[in-house]
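I'd like to ask you about the structure that follows.
Missing here: one protein chain of the complex. Every other protein chain is in place.
Now for subunit A:
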């Protein structure tokens, strides 16, 4: 039972990969790459899902996949054109197929039956409709409920030829060496044919060279099978589904004359290494070793193969369905590793880096000459440690593809709901970033794409009126820029209507009515909490939790978001994120003799407060003038309890920070030491969350320093010290 469940888990993992493959190939089709290879790839993906689902008795999934597969079969046979209408149906069908897989996994309660049935009808219409009714024989469920490749190796049913041939097929099969190399066996194929009806099998060993000229890894044998059963060509071809690329296969309806010539392999008999003194004994031993695995004998082939014929190498392992994707470019060899193990390694390397830094510092302090052996050795050690750290980080790095791949479906659905025509263009899917960042990218990107389609793009009619193509384009791109990952989401829509944005902001009391704002400032108003530009709150985006939520989640990742917009031409949102969440760019500061790290993304700038710039609002609360606005001063040492009395602001340094909600505050600190990357260590692992502290880190001298949580610091200050201060905006 457990083993069965484990296989099922593997099946669903494969399903995910297959669905991703399906999606990407369908995208290729949509872009006009309708060659047979791509169509075949789509067919194979659907077929593999169906085959596995059949084995697990997932009936709803099988039924849907079957209709999908039948349509794909028509397409790849060229009986139906692969036109845009069909491709659109296929894309939606792939969405529903994914739903079915999820439902089978129990991830979602059930599939939208109406949608599923609608697509089934649509696909069946595409399959059967049209001028030439294809002679598709509906297979019964038992037939497709099982993969054509059986796992059972017993060959106990000799195939008896029927004396009275009805209508049927002559199948000429000449496997290449490659087919055997992918662990397929002719014997199994012949047996599958035998299931369709009575067969007569004739072996053609005429190509088989003499023993001394035999290259054992080539396919020398050919078979001619007469299948006496009234089945259609597709059913017969299905048997050879996984091997078609690796053999010459000719199907002729019985009664029609067989093709005169076989399709011979281009290369002649392979030439054996020069020299006549061949080690025959060794060759024989090899031949015999492989002969054991040859399952030919039980087949009652009228012209029994001579002993040497058995030398065709046929690895006797079970045929792997995975072979289906073999003919395409070889995938890089990968292993699956438990994420915990990688994390342990990364932690250990983090410690190594810190220890190494401490050691170097100690050696330096001990007064050893820089040219001494120890110091030189340490330098090499440092280089090595950096290299190890980089390599380990690369293990966790993942291409953003996994997130980007989910987006085409979203775009289709939002486009359908808003009745807009949208084309999604993606670029830089292979850009790599830490796994934790990848996982947290999906939500903001989803949100922003919805926004771009719902608010950014115009309806087809509006676009035509504006002299644009009715189909809007949304571009999603990822790239590396100066140690960060940048995600760009741009549309060619109407751009931001600044007047309306400003009016709404004034109406909602977000800005003063007479505020003078630059274009950039107006654009950034949409990030304010409670701002929603949609005239009617729609299902897709809006509800007033739009862009401010996006901004907050980006901030939480240590990132920034910016926007540029040209009226009538479109808008571009740019996200900039750190490559990893394990490391933070920080400003090292001191307050009351404690070393504190301020996260760099939150810092706007730092300044030395002048007495003239400092004011008090009411009793105690100081504010500082910063570029014509007044921002509250947060005495960090006081708020954190390191000091009892407030310090004189002119003796310290003020670091202007921006909180996630866009508020500004001045953190008052004793001094700034510099800027450095720090490794983030959670306090919650062994203790708990501490107010005002985001996390801890370990400094070069081995001491723990705290990383400030700017947002709560500002909040504590507001709640702790009574304040009637109102933020100028």
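Just so it is clear, a contact is a pair of C-beta atoms (placed from the backbone, for glycine too) under 8 Å apart; a residue touches a chain by one contact, two chains touch by 3 or more; residues count from 1.
We take it that contacts and distances are computed from a predicted model.
The complex appears with one chain absent; UniProt names that chain "Chemotaxis protein CheW" among the candidates "1,2-phenylacetyl-CoA epoxidase subunit A", "Phenylacetate-CoA oxygenase subunit PaaI", "Chemotaxis protein CheW" or "Sarcosine oxidase subunit beta". Summary of contacts with the chain left out: across A:54, A:350 or A:570, the touching residue is A:350. As for the chain not pictured, it touches subunit A at residues 347, 350-351, 354-355, 594-595, 639-642, 681-693, 696, 698, 702-706, 716.
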